[in-house]
Structures are given as C-alpha cells and as structure tokens.
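Structure incoming, see below.
Every protein chain except one is present and positioned as in the full complex.
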Amino acid sequence: MAMLEATGLSKTFATAVPKAGKLREIRTLFSRERKLVTAVKSLDLSVAEGEFVGFIGPNGAGKSTTIKMLCGILHPSAGEVRIGGLSPQRDRRRVARDIGVVFGQRSQLFWDLPLKDSFDILAAIFRLGAAEKRRQLSKLEEVLQLREFWDTPVRRLSLGQRMRGDLAAALLHDPALLVLDEPTIGMDATAKRQIRDHLKLLNAEFGKTVLLTTHDMDDIETLCERVMVISRGELLYDGGLERLRARIGLPTTVRVTYARETKLTPGMRIGGGLSDAAGEVAVTDVQGREAAVSCNREHIGVMEVLRLLSEWGDIVDIRVEEPEFEDIVSRIY
Amino acid sequence: MTAVWVLARSGYESRLQYTASHAARTVASIIFGMIYISIWQGIGEQHALQGYGREGMIAYMAFNQVILWLTVTTHGLGLEDRVRTGQIALDLVRPLHLFVFAAGKEAGSIAYNALFTAVPLYVLYTLLFGLPVPADPLIWLWTLPALLMAAYTAVCISYCIGVTALWTVESRWFSLLNYSLSFVLSGFLMPVAWMPGWLQTVSRLSPYPVFNDIPTRLYLGHAAPAALLAPALWCVLLSLACLAATSAVRRKVEVQGG
Partner (left out) sequence: MNWIRISWMLYRVNVRARMQYRLSFLLTTLLASLVTVAEFLGLVVLLHAFGAIKGWNVWEIGYLYGVLMTAKYVYRSFGSAINNFEPYLVNGLLDQLLLRPMPLLLSVVTSRTRMVGGELLQSLTVLGVCLGRLMRDGTAGWTAVPATLLIVCTGTVIMFAVGLATAAVGFWTTRTEDLSVLTDNASTTACQLPLSLFPDWLRTLLLTVIPFGFINYVPAMFIVKGEWGIWTIPATVAAAALALAAALALWQVGVRKYQSTGT
C-alpha cells in the first residue's frame, strides 16, 4: 500500500501586482490588482512504504508548497493527499501522529531550554506513555548520538547537533513517514556526512519511509534510490536516479583558450560533418581569446570536441567542467 | 548630503509596499482623532476651557493628531534588527556615520508619513472640524521649524533607544515607554499648562513638549516665537547624546569582536 499518495494536487496563490512607471508610488498605494500564481499544477505522486525518495527542483519550483500540502500545513486549491489512507487536511491531528517533519531552516526545539526538556514537552503533546517515551528516547539517543549535548540549551548547539536533535524530535512519536525539508542546509562537510549516515540508518534499519528535499546533490546520490523532479509546479521526472542520469547524459562544458582572438561567436554550432548521434556541440560563451562550448559526453568524446575546436585556431589551454546537477535539471526542462 | 537623500528615498519607498496596512493605520488615526475630539466636545459642553474655548480645544486636538505622524518613528530606527543579524558591525565600517545612516533612512519614512497620513488628515480635519488654516505667513514661519525640530528630536530619541539593543534583547520596551511618556508629557492630551503642577514640572524638564505642545501652540497663535528656544536646545543636546551613543556602540562592537 502506498504510504503517501497525492492526486491532482494544485495550489494557487493570489499576490499583489506592483505598478511600474510614473507616479508608481501613488498608484501602487491605490492598486487593488491581484495576480493568481500557480505554485503547484495538478501533481500526482505516490511513495511506497520503506522507500527513500528525493524531491528536487530549482528554487521557486513549488517544492516547499508541495511538502506543506503533504504535511497538512496548507490546504490544496484542488486535489487530495492521503497519508496512510487519511487526509492530512481533514484529519490533521491523526496524521500528525503518523508523520515526522523537519524543516532545515527552523527548529521545533525549545530554543532556551536544555535539549532534553524539548522531549518531555513533545512526549506530553503526542501523549506518549512513560514506558514508550523511555523506550523511544533510549533508541534515539543511541541512533543519533545525542548524549553528549543532552543538557545543553538548544541555542548553544552547533547546526549539526541541532539537526540531530530536530530529527530525534520528529521521530519521538515513532512515525512511519519522515518528511525532511533541506535537512543539511548550511552544514559543513563533516556534519553533512554524519546526518546522511543517520538518515541511511533510519531508513535501512528502522524501516522509516523518507521523503527528502535538498539542494545538495550528494545527499541525493548517497541516499535516494528514487528521485522526483519538480519545476514550475509540475512533476517532470519520477523514477530511479540511474535513469535520470542516463536521460540527462553527461553534459559537459569545455573551455579553451586560443593563442589569438577567436572568430567563434556565442550560439554557433560547430562540427557540421558529425553524425546525428554525436548530438550538438554549441558555443555558449566567448570572451576575447577564450571560448566555451557545451556538449554531451554520452554522445561525443572530449577529444573529438577538442579536434573540432582546434580547427578554429591554436589552443593553448583547456578546462573541462561538469555543471551542477540541479542546473542541468532545470535547464533541460 | 546625496547619501542622506538616497537613504531617505529608500526608506520612503520601502514604506510604499504595504498598502493595506497603510489604509488601516490612516483609519485608526482618524478614529483616534475622533475619539479625542469627541472627548473635548463633551468636556467643552460643561466647562469653560480657559484661553482655548471649545472650538480652540478641538483645533488643538486635531492639529496634534496631524503632527503626531511626524514624530512616529520606527522602533529604535531599525537598529535592533541590525544588531540581531550582526549587520551593525558592517554599518560601523561604512564611511557614513551610523547616526546619519539611520536618521537618513528614517527621514524618508517620516516624509512618507507626512505626505500620506499627515497631509490628508490635515485636509480632512480642516473640512470636518473647522481646523483653522492661518493666513498669517509668520505663523507658518514659526510652526514649520518647530515641526522639523519635533521630527528631529523624535529621531534622536529613537536612535538612543535603538542603541540599547546592544545591551538588552528587550529594547522594544523602551520604545513603548517612550511612547507612553510622550503620550502623557507632550501635551498630546491637553496643553501642558493644564496639568497638575508637579506633572507640569516633569513635562517641562523633558523633551516631550517639543513634539506637540510647542508646535501646536505656535500654530494656534498661543505662543510667541521665543518658544522655539526649547526645541533648539533639545536638538543640540540630543545630537550630542546620539554622538556619545554611537561611540559607545563602537566600543561595544569592538569588544564583541565585530
């Protein structure tokens, strides 16, 4: 059975339209004009029990809005969400017991109190019995290694420590589904690795279903077997990480410096005699003696590209770059 | 001077973004005005209001409501946020003096208040309550500097409050206290001369009459131009206080390591 299911999920917001031009100050003041912005367009998705799913897309793609609708924070303009068969909007309080949510940018811990106090409060709010609470806490202490800062006020914790605390807080009531919104944001490499190890453990050993949004592609590559890509409110890809890789191929930028100023211009396509399978080699940027071309290594080797470029002059320097995964995703779609 | 102009413009424009809240503020201000005016209409029915009369007192309250908007400042000139985010360390490195920076921004906000709240209220009150418009240019000549000095005094006080954010997280309460004190001591409710003796003394020793009592009496022709001396003195004293406050900020931020 699907742990999480959304059908036809949509959300539109109304925002004010600022005026431009002469006397904009005064006209904005009296303007009542509203614009409808569609943040999420008829989204269908489903997550099965035990899965670890990455949810990615560029900023403003509708990720946060979707996550908030899935958790019951926002009411969809159309469509429906089911978590364990219940609607998080209609049965908000029931569903809240079945999900654990972490927003990387915020904390649900009590800022001024020692970490352990937050768990007493959350245990009361979620109505855990004394025995259950003890059992959960000793497990979480173990898994997330909280003991060393158990008595420290939350405001003095490092970002990584705080996130471990927040993960524990989200897991205290033993939810089957964990929703994580950018859990590694702002952390250094060591802290990130640690959090990833914890998340892996929670999924593999404790059977938690995890839905994760992130801007960090290493998070996705080390954790997720399945990826959903959203852009402009629409689901563009849903499937294995490998297949997404294959679909995107291996986009590469080759930067060369010629001995003399080059005649290449941006937008030019080079290598007219190539077969279709080699795809396209396009000039993206030219500055004096430097030129950059984009190509896909799935279809054409770098050496072949260099041969093409050398027809335009003597090359004195070469650099090969792989752009950010996320950039490619948003550029392709 | 260009810097101040640019800052003022940005302060003014940032205020333009909240139209609904501006409407609410203006309505609230009109209602407050009505409340105070109604009170004096009620009192004026039974009491002779020495020197003012019922009409004069209504004019006094109405003009106070209008110029109130020139002394309404952002809490601590927004310094609290700059302290919380650590931006203050960068502000101090800027070639522009911190006070000029904060006051310049606030000037734009006050200009906004003047243009979009004070002036419409002034027109409304002249039409609705017969707030007199003086024909004598001399009256305007004395009232306008009094208003400028009132705004400047308010900005200085607010700056000193903002600076306390470096020492306490509760600086907002100082703003509230400042507001309450000005409410009682500025002559906002009634001319300072009508207060009980001890309160009159407190009021006259404080800078608050600069906000309401002095400009309004000048406007209504109840005060001689010599009344401008007190505001001028307070402007000098508070400017010095602001300079002292800034050097205290500098020391404190250096100690904290920026």
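Note that the chains take the letters A and B in the order they are written out, and that residue 1 is the start of every chain.
By our rule, a contact is a pair of C-beta atoms (placed from the backbone, for glycine too) under 8 Å apart; a residue touches a chain by one contact, two chains touch by 3 or more.
Note that the structure is a prediction, hence the values are computed from the model and not measured.
Visitor: Considering the complete complex, identify which of B:G42, B:G86 or B:G130 is in touch with the unshown chain.
Guide: Among B:G42, B:G86 or B:G130, only B:G42 touches the chain that is not shown.
Visitor: Touching the left-out chain: which of A:K35, A:R106 or A:R147?
Guide: Missing-chain contact among the listed residues: A:R106.
Visitor: Where the complex has a chain not shown, which of B:A111, B:L181 or B:A241 is the residue touching it?
Guide: B:L181
Visitor: If the hidden chain were put back, which residues of chain A would touch it?
Guide: Interface with the chain not displayed, on the chain A side: 13, 39, 59-60, 64-65, 68, 71-75, 92-94, 96-97, 99, 101, 103, 105-106, 108, 110-113, 117, 121, 124-127, 153.
Visitor: Could you please point out the chain B residues that touch the chain left off the display?
Guide: So the residues of chain B touching the missing chain come out as 18, 20-22, 24-25, 27-28, 31-32, 34-35, 38-39, 41-43, 45-47, 168-170, 173-174, 176-177, 180-181, 183-184, 189-190, 194-196, 199.
Simple rule for what comes next: only the chains that are shown with their structure count from here on.
Visitor: Please compute the C-alpha centroid of chain A, do the same for chain B, then give the distance between them in whole Å.
Guide: About 48 Å separates the centre of chain A from that of chain B.
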